[in-house]
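A single protein chain has been omitted; all remaining protein chains appear in their positions.
Letters A, B and C name the chains as they come in the text, with residue numbers starting at 1 for each one.
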Amino acid sequence: MPRPEVMERIPVDDEYFLFRSCVASSKYPGMESATKEVFERIGVGLTESDDQTCCAGFITFTSVAEVTATMPAVARNLSIPDAAGLNTITMCNGCYTFLTEFGHFLQQNPPILGKVNEMLGMVGREYTGESQVLHMIDVLPKLKDRIAEQVVKPLKGLRLATHYGCHYLYGFKKDAIDDPFMPTVVEELIEVAGATPVDYPEARTCCGSGLTQVVIHKEELALPHMKKKFDSLKEAEVDGIIVVCPYCLTILDRGQAKMVDRGITDYDVPVLYVTQLLGLAMGIDPVRLGFGANVTSAKRLLEKVEKLGGANA
Amino acid sequence: MSKTEARKLRPELYPKLRDLTFGFVRDLEKCMQCGKCVGACPAAALTTYNPRRMIHNIKAGNLEEVIESEELWSCFFCSTCYASCPRDINFPFTVAMLRYASIYAGYGVEYVKKIIPYAQDYYRRGLTVLQPEKNPLVIGRRRANSGTSGQMADIREQMGMPRERKISAEALAEVQFISDVSGMTKLMKDMLKRRDAGPKSRDRIEKVETVKSREGKFAGFPKEQENA
Amino acid sequence: MSSDYDPTIVGLLCNWCTYAGADLAGTTRIKHPQNMRAIRIPCSGRVSPHFLFTSFFQGADGVFIGGCHPADCHYTNGNYYARRRFALMKSLLDFVGVEPERMALEWVSASEGDRFAEVVTKFTEGVKGLRRPSALKRDGLES
Partner (left out) sequence: MRKVGVFVCHCGTNIAAMVDVAKVVEESRDLPEVVFATDYQFTCSAPGQDQIKDAIREHNLDGVVVAACSPRMHEPTFRNAVAGAGLNPYLVEMANIREHDSWVATDRDEATRKAVDLVRMKVKKVAKLEPLEEIRLPVTKKALVIGGGVAGIQAALDIANTGIDVLLVEKEPSIGGHMAQYDKTFPTLDCASCILTPRMVEAAQHPRITLHTYSEVAEVSGFVGDFEVKIRMRARSIDLEKCTGCGDCLEKCPVKVPSEFDAGLADRGAVYRPFPQAVPNVPVIDREHCTYFLKDGKCGICQKICPTDAIDYSGDDEIITEKVGAIVVATGFHFFDAAKYTEYGYGAYPDVISWLQYERLTNASGPTGGKLKRLSDGKEPETIVFIHCVGSRDPSKGFPYCSRICCMATAKHAVIARSKLPNAQIFSFYIDIRAAGKGYEEFVRRAIENEDVQFIKGRPARVLSKNGKLIVRSENAFTGRPMEVDADLVVLTNGAQAQDDAPELALILGIGYDQYGFYTELHPKLRPVETNRAGIFLAGMCQGPKDIPESVSQASAAAAKALQILSKGELAREPQVAEVNAMRCTGCMDCREVCFYTAIEEDEFMRRKVAKVNPGVCQGCGACVAHCPDGALEMKIFNDEQIHAEITGLFAVPSAGAAGGGGAARE
């Protein structure tokens, strides 16, 4: 159940700064495109900037660059929305974690903040910390009514599972918008889209990468773990999995394909970012939602949706 | 921890370790060895990794044993343990800190070497994950799904997006400048050196001291900026 | 003034802890300097600021206040008030020129006879180390 006290703290603005994610831009650009389309329909502006770089969280949490060394990079990125006077929406659990945790760290360590701002000053920037960093699923629940108004194609009969990812709900166990073990915000959004949320036992289990395992360690840890999750999903017989993080999307989507290739399993369940789902319900052209970047096939799901469209029209 | 011989506890070492790593190690004192993290931990379910045991080992002063272990690199970083922990111990963050310690002590480089190119990309291009896809299977599947070449640039174009995500030239210059003055560039170079040097000899106690002196460096990092 | 400076110290000791601790130091015959004259009070929280002023104006070279350890106060939180007030008194007396070494607030429990002797010795040595009476006493004598 969403936490009312956190809900209350989430600002509803006319315009936000959209913090782009490297993973999304380069592997699943449909996330960005779908997000922009959806926000346009619900009348909320999104500002982007080519000055914004990677959040640098990945190299930090994989132990390559030290925490304190990446601090100025965080501050530089956040100085952009600070200057624009906008609150920031992140699309990725990782960006959210990194920007939030390090923003807090800077706010609580004025001497370091001072040094960081001195460095930024040399390139004409300043980090004030005024821009509040939000997660996509902080904001969407607050706009549920406006989303509902735009749903022209309720996705009736579509059975959808969720995967929230660990780095938002688990990492912020007391401050996240929803409970880490029984969250429902995305389920509620699925219902707004007219589809049916489906529970499965391993719903709150990590995707299997946990940031590092598939990259820096060996796959033999990640794949058996993933198998556990997908076995549980298979029993639930779903049409798709809704995620709120591009990295989860990457891992679940490519991991499936990898397991098929290795003959471990035989799933082909498409993985969708939450705004891609809402986009479908709003009748946005699937091509513009970018399912072409998926490695698993979204074909069956889209066909189902297509049929619905006919019935609803 | 992978060792099987009986080990002496080194409680006298613990006070030395306690103040390392932004207080994360100190936080471990709160652990009551309840094991809730282990039941939640995906890595523990698959390997001999056991966060509860690891915490106990650190508290017993056997940090060297932890930082030289392979298990340190098994953590998924999923934070499930943190979400579950009745004492709010943020173990994955502690692991991150211990991994630095491991690298500085010459143990963990092999596990992170695949990441180094990403860090280089960040420095050169402002992004850690870049667009070009090399895996033919992935491209093939995408081609089948999208009716394009399966190349990301084409898929982006199909959606009306620029063929490649741009980072402004100013931004790149800024990132590089900041990286240089904050000492990050140097850190990355150090990492390259370590990678090329390969695993080092394992003089444990000395390594722990090295970790400590790294901490000293943290406090001094703005100084490097003056030198710059 | 020279090394035979033999200071007079006023002790304000809480009945339940430090006074009893001093008793125990006696019962167990732990020798220590005899410069302090103890006054029994119900609780360190009873110490009014003017007890210190009077003492110094009258010619005391030091004032030692003893109470129960935090969380051990017989009256639950008298020693917290003592601590708060003591900080205030200390800065006031500092202002009129009384050295901080001349004042102490220590926690000694009824079972800490050895600790009593120890802190009193330390305190007495500290006052002796100043080698001359307090400013208030000197001024008082001049006027």
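One rule holds in what follows: a contact is a pair of C-beta atoms (placed from the backbone, for glycine too) under 8 Å apart; a residue touches a chain by one contact, two chains touch by 3 or more.
A quick note: this is a predicted structure, and the numbers were derived from the prediction, not measured.
K.L.:
Of the chains you can see, which ones touch the chain that is left out?
P.N.:
A, B, C
K.L.:
Any idea which of B:Cys34, B:Leu137 or B:Ala173 touches the chain not displayed?
P.N.:
Checking each option in B:Cys34, B:Leu137 or B:Ala173, the one touching the absent chain turns out to be B:Cys34.
K.L.:
In the full complex, which bits of subunit A touch the chain not displayed? Write them out.
P.N.:
Spelled out for subunit A, the touching residues are 173, 179-182, 201-202, 204, 232.
K.L.:
List every residue of subunit C that touches the chain not included in the displayed model.
P.N.:
Those residues of subunit C that touch the unshown chain are 6-8, 10, 15, 19-20, 22-27, 29-32, 34-35, 37-43, 45-51, 54-55, 58-61, 74-78, 81, 85, 117, 133, 137, 141.
K.L.:
Can you list where subunit B touches the absent chain?
P.N.:
32-41, 44-45, 48, 50, 52-53, 80, 84-88
The rule is short, and it goes like this: only the chains that are shown with their structure count from here on.
K.L.:
Please tell me the distance, in whole Å, between the geometric centres of subunit A and subunit B computed from their C-alpha atoms.
P.N.:
Centres of subunit A and subunit B (C-alpha means) sit 22 Å apart.
K.L.:
What is the distance, in whole Å, between the centres of subunit A and subunit C, each centre taken as the mean of its C-alpha atoms?
P.N.:
Chain centres of subunit A and subunit C, defined by C-alpha means, are spaced 65 Å apart.
K.L.:
Just the number, please: Cα centre separation of subunit B and subunit C in whole Å.
P.N.:
55
K.L.:
Would you tell me which residues of subunit A are touching subunit B in their complex?
P.N.:
My answer: residues 20, 22-23, 25-27, 29-30, 32-33, 50-54, 56, 58-73, 76, 115, 118-120, 122-123, 125, 166-167, 169-171, 173, 180-181, 204-206, 208-213, 215-217, 221-222, 224-225, 228, 254, 257, 261, 287-299.
K.L.:
Taking the touch rule as given, give the residues of subunit B at its contact with subunit A in the complex, in rising order.
P.N.:
22, 42-43, 45-47, 73-80, 82-83, 96, 99-100, 102-103, 108, 111-112, 114-116, 118-119, 122, 126-131, 137-138, 141-142, 144-148, 152, 155-156, 158-161, 165-168, 170-175, 177-179, 181-184, 187-188, 191, 218, 221-222, 225
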